[in-house]
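Worksheet: the structure to be examined is printed underneath.
With one protein chain held back, the other chains of the complex are shown just where they sit.
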Amino acid sequence: MKKALLTGAALLASMVGVSAHAERDYISIVGSSTVYPFSTVVAERFGKSTDFRTPKVESTGSGGGLKLFCNGVGDATPDITNASRAIKQSEIDLCAKNGVTDIIEVTIGFDGISFANSAAAKHMDVTLRDLYLALAKMVPAQDGSETLIANPYKTWKDVNPVLPATKIEVLGPPPTSGTRDAFAELAMEGGCKTFPFIKAMKSADKNKYKAVCHGIREDGAYVEAGENDNLIVQKLVANPDAFGIFGFSFLEQNSDKVQGAAVNGKLPTFDNIADGSYPISRSLYFYVKKAHIGVIPGIEEYLAEFTSERAMGEDGYLADKGMIPLTEDAYADVVKRVKNLTPMAVK
Amino acid sequence: MTKSSMTTREKVEKSMKRRRAAEQRFRMYGVASVLFGLLCLVVLFGDILSKGTSAFSQTVIETSITLDADYLGLDKNADDQQVRLANFEGLIKQHFKDMVQPDGRKERRQLYSLVSAGASWQLQNMVLNDRSLLGQTIEVALIADDDVDQWFKHDRGHAHNAMLNETQIGWLEQWAEQGILKTRFNTLFFVNGDSREPELAGIRGAITGTFLTLLVTFLLSFPIGVAAAIYLEEFAPKNKITEFVEININNLAAVPSITFGLLGLAIFINIFGVARSTPLVGGLVLTLMTLPTIIISGRAAIKAVPPSIREAALGLGASRVQVVFHHVLPLALPGMLTGTIIGMAQALGETAPLLMIGMVAFVVDVPAFISDPSTVLPVQIFLWSDSPERAFTERTSGAIIVLLGFLVIMNTAAVMLRRRLERRW
Amino acid sequence: MSIIENHTTNGQPFCKDPKLTARGVGVFYGEKQAIFDVSLDIGANEVIALIGPSGCGKSTFLRCLNRMNDTIDICRVTGAIELDGEDIYDPKVDVVPLRARVGMVFQKPNPFPKSIYDNIAYGPRIHGLAQSRVELDEIVEKSLQRAGLWNEVKDRLHAPGTGLSGGQQQRLCIARTIAVDPEVILMDEPCSALDPIATAKIEELIDELRENYTIAIVTHSMQQAARVSQRTAYFHLGQLIEVNPTDQVFTTPEHALTEAYITGRFG
Amino acid sequence: MEMNFNQHISGQFNADLEAIRNHMMGMGGLVERQVSNAIEAICSGDSRIADDVIRREDEVDKMEVNIDHECTQILVRRQPAASDLRMVLAVSRVVRDLERIGDEASKIAIHTMEVSDNSSNQLCQQAMRYMGAEVVKMISGALDAFARHDVEGAVDVVRNDKLVDQQYASALRELITYMMEDPRSIGQAINILWILRAIERIGDHARNISEQVIYLVKGTDVRHSSLTEIEEQAQAAAPEKDNG
Partner (left out) sequence: MNYSSLIIAVLILLGGAYLLGRNRARAIANQGMKLHSLPTHYGALMALWTGLPPLLLLLLWGLMEPRIVDQLLVAQLPAHIQNGSGAEIQLAVSKVHNLAIGSGVSEAPELQPAVKHLQALQQRFDLLQAGVILALALIGVALTWRRIKADMRARSEVERIVRYMLFASSGIAVLTTLGILASVVYEAWLFFHKVSIFEFLFGTSWSPQIALRADQSGSSGDFGAVPLFAGTLLISLIAMVIAVPVGLMAAIYLSEYATSRVRSFAKPALEILAGIPTVVYGFFAALTVAPIIRGLGESMGLDVSSESALAAGLVMGIMIIPFVSSLSDDVINAVPQSLRDGSYGLGATRSETVRQVVIPAALPGIVGAVMLAVSRAIGETMIVAMAAGLAANLTFNPLDSVTTVTVQIVTLLVGDQEFDSPKTLAAFALGLVLFLVTLVLNYVALKIVQKYREQYD
């Protein structure tokens, strides 16, 4: 018995020793759950077609990813972080504080945010203004005076007489999600700006402007449905009156079950998003520590695979997975920057 | 003895109708409760089985394809790297283009999308293993795309399928009639690691990760748990400190598992610098989580050893340590093992704390060592349930079936062990 | 097996004015037979003591009399037991009213974890014997008085019954049984857990209860059987060996087994 | 299952019961000797024997007290029932009878001394000798019956008592005749009468002992019953004793 205990202890000792000693020889990627599906596809192809080990991709969220990313350099920190939003100055500062200075920013494409309902339900055609009025916490008073009141609208018809008289019920991402950030910025703010007095507020009181434009109602019309977009799709099928806000890739994958509403007259289609005419789409990024290139094997090759024509190109496999490719110019620029490993300009 | 005119007997008889009804009702509640529990079990298993069994078959396209050495730019002496870079994908596209003669670029893309991205890796692996295949025409069963797989397994003959258009379905129907489109056992599901392509995704990585994680957990928690149980049951003086330790252990057994994740994140990863997403850190966290279970069951097993054996040995002049290691421990060991297996089964199903320590990762390579990045089966299930592709739903259920299978095996083992080794005093 | 083949009971198993009659009763636990062909009358307003060595089936037989054996899955009773001429094992008979008529007091005092008052009121409440609170109070008081416990507990009726001494607890259990106003009281070694003084009080109580109730008592103490009972039945290995007036059994038993048992000659 | 009904579970109980029985038998033996010595003294007129009987009377008394004490002890400690109870009770009663017999024997001895002082010519020599032998036989018969649980033997003793009574009656008549004939002999005759009376009482006590045997064995109390009743009881079916 004593011997068994000793053996166990010894084995453990060896394990701890070995692990503390191991050098990381694979790429570590963290970050946004939105970019996760794309970066995993690339990682998988990269692993299969090269001698390098397949990178490890963790879905930690954009912020969590950047936190890990900016924690320092060396093999204990990730090499690449995905983000569904651009890095913020505060994050760049933190990175710099921890010695992470040369960061390569790679824009990989767009993520359209679709506003969709069940394929069995009636097709909708809305404007950004409709969306703002339907979902904001505070809306301009109906009497036309420049005052803000708590959102009184119950049905779509209340918002805009041309819309059907169904109850407003929208399943969307929670505050912790980058998709919601993007939705607030692109759709809500877009609709909110159409009121001149609010737009004027932007320069006068930026905080108030943001609070008004980004504040989503909390009276039950907007349901924070978790980040599992798959589930939103299921729920939409179950409830034809409800709308969902989720990434374009989910719309495309489930186009038999859900249909995207036209926003400002534009349907959420591949082409409309790629050419920027669909209003609610955002860029996706990943950030690379330049310092790690040459330290962790395979980073350059991974970047090359990611930015290759067969991945990011118009007919690339990322497009198959639902990512909207960059325009040709932007793509060329990205390829060039990656090739030269040009870091972001220090602000 | 009552003033009322009725006798006791009459009163009792009078109350009987009401009471019999109450009895029946109460009994029905009991039956209903048990049935409800069993129904839940049946529904749960039925739901998962009905969703998941189709994950064990996979649609393939059987065809003969010529491995054109010139097209691939390879000769018999090509090294592995050259083979990896060769354009097998183009070869397959070419093959199907010749076979179906699609019309225009759009149709070509539609045609190519019927075959999995994994098909080219299939060919690549064949050539990697045997260069002599170059230039030959071989019979292969190319893996079909997940949309085709779903259509062929579930939707064929049903209403219109949104993922495939009329043209594609036309080709597929034709192939199906020719017999080149068929399903076979989904070996890939068991030999592959994770993948973004549902038709290529497998659970071997997760299973290996689970195994390594549980190995770490077992190697740590069993000896420590047994030692702690022995100490508390046999040596600990009855004082405040011991009581404090006991309260601690009992409490830890009921503490939410997610707090162990917070602990792992803060202590193991941030302070000790153990690598994220590895079986090592997962095992450490799960060790702390299963220790209370093992200690508690270990103490129960030790308690079950009758004091007479202890007294007899002590009476013969053995020391406490000798008594414990020569007499008590061998008798209590089966019980302790059973408790450990149950603890391991718990650890096997645990997800929440692993979310905190980076096990929610996309890991394709099957981990070979406890410091390799890996995921575990429950987390794999969690990840897949979140994936947009429809085919992942059935794979999630398939993985659940496998997980439940493991749990059943472990619990059965525990029960068998208990039956076989249980001693009656 | 030294069970006597074709044994017929010695003495006087039958009486003129029977309350309970058992004819050819056999009890099986699964495959195992615990009682063999027991026929016995229990007369109205008499105290009958059932004695015999451990495992002789006297408790089992007692439990047959109000079908307490029903609570044991594998237990099966054959033969006929009649209460006032009604077969209590008739499928149509409900055990609940039966048990209200044939109450039982157990070996270990088992007061419910409730107040003294609620312990007594439990039976009347479930059977709906009292129409009002006043009536219930009356039943409680009367039962406690009959059990000779009233003076000891009247000031703490709402204290928990488990707080009483062992003897008091047992008298509480008897009072609880009386409260349902049964016709027969079965006592299964009611004093085995008590000290001699408490035992004496219970015996005194049994003597008083005889006026109103028919009592069957299983006891291990032959002195107790001799003290409290009018008739004594001796059981041996599931058979009823001898039934006779108590004074006869204890001076001049008819059967050698009885003699051997009561003189302490089992070797 | 082998059962030995002769033995109690408690060995000490066995020993205690055995002890009182043996002590009682011992006492019986002593009393029997006292009686036969007293009779011998009458017949032989040997005052030394008579003197000896009187001296030993104390011994008998002591034995009675001792055995009674032992019986009490058994009653307290063992709470005997049924045959054991009857045994203890019977022993206790028999011992009292034996003590009385002892008393009668010493009475005989005292009167013998007075008789022998007056004259060697004794009245009713024959009757006394005969009755004396008879009661000695009865005592030993009763004790034997007790020892053997022999109801028949006990009934014989009761029958003999009848004979002794008859002889007593005839001896009485003889004495009255003497006294009527010769008033001077009245003093001596009364002495003789006392002796005869004592012998007759011894017979009664022997009968009592025999009755205890019937009580011991049959469980029925036959005291104060007629001979025929006793005989009937003795005939009655004994409790089933089918033990081995």
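Order of writing sets the chain letters: A, B, C and D. Residues in each chain are counted from 1.
The rule is simple: a residue touches a chain if its C-beta (ideal position, glycine included) is under 8 Å from a C-beta of that chain, and two chains touch if they have at least 3 such contacts.
What you see is a predicted model, and the numbers here were worked out from it, not measured in a lab.
Looking at the complete complex, one finds that the omitted chain is in touch with A, B, C. Checked against the hidden chain, the listed residues A:E91, A:E105 or A:E305 yield one contact partner: A:E91.
For the chain left out of this panel, the touching residue among A:A119, A:L267, A:A291 or A:L341 is A:A291.
Although one chain is not drawn, the whole complex shows that of C:C64, C:I88 or C:M104 it is C:M104 that touches it.
Residues 2, 5-7, 9-11, 13-14, 16-18, 20-21, 23, 25, 32-33, 51-52, 59-64, 66-67, 70, 72-75, 84-85, 88, 90-91, 94, 98-101, 167, 171, 174-178, 180-181, 206-207, 210-211, 214-215, 218, 220, 222-228, 231-232, 234-235, 237-239, 242, 291-292, 294-298 are the ones on subunit A that touch the missing chain.
Contact between subunit B and the unshown chain involves residues 12, 19-20, 22-23, 25-27, 29-34, 36-38, 40-41, 43-44, 47-48, 223-225, 227-228, 230-232, 235-236, 244-245, 247-252, 254-260, 262-263, 265-267, 288, 291-292, 295, 319-321, 345, 348-352, 355-356, 360, 378-379, 381-382, 385, 393, 396-397, 400, 403-404, 407, 411. Across the interface with the omitted chain, subunit C contributes residues 66, 68, 71, 73, 95-101, 103-108, 110-114, 122-123, 126-127, 173, 176-177, 180, 186.
The criterion applied here is as follows: only the chains that are shown with their structure count from here on.
Summarising the inter-chain contacts, the pair of chains with the most C-beta pairs in contact is A-B. Between the Cα centres of subunit C and subunit D there is a gap of 49 Å. Chain centres here are Cα means. That of subunit B falls 60 Å from that of subunit C.
Shown for subunit C are the residues that touch two or more other chains, of which there are none. Shared contact sites, meaning residues of subunit B that touch two or more other chains, are absent.
Chain contact topology: the protein chains form an open path, each linked only to its neighbours in the line. Those residues of subunit D whose C-beta lies close enough to touch subunit C in the complex are 1, 3-10, 13, 78-86, 218-220, 239-243. The touching residues of subunit B, when paired with subunit A in their complex, are 80-81, 84-85, 109, 113, 117, 121, 124, 160-163, 193, 195-197, 216, 219-220, 222-223, 226-227, 273-278, 280, 325, 329, 358, 360-365, 369-371, 373, 383, 385-390, 393. On subunit C, the positions that touch subunit B within their shared complex are 94, 96-97, 100-101, 126-131, 135, 138-139, 142, 180-181.
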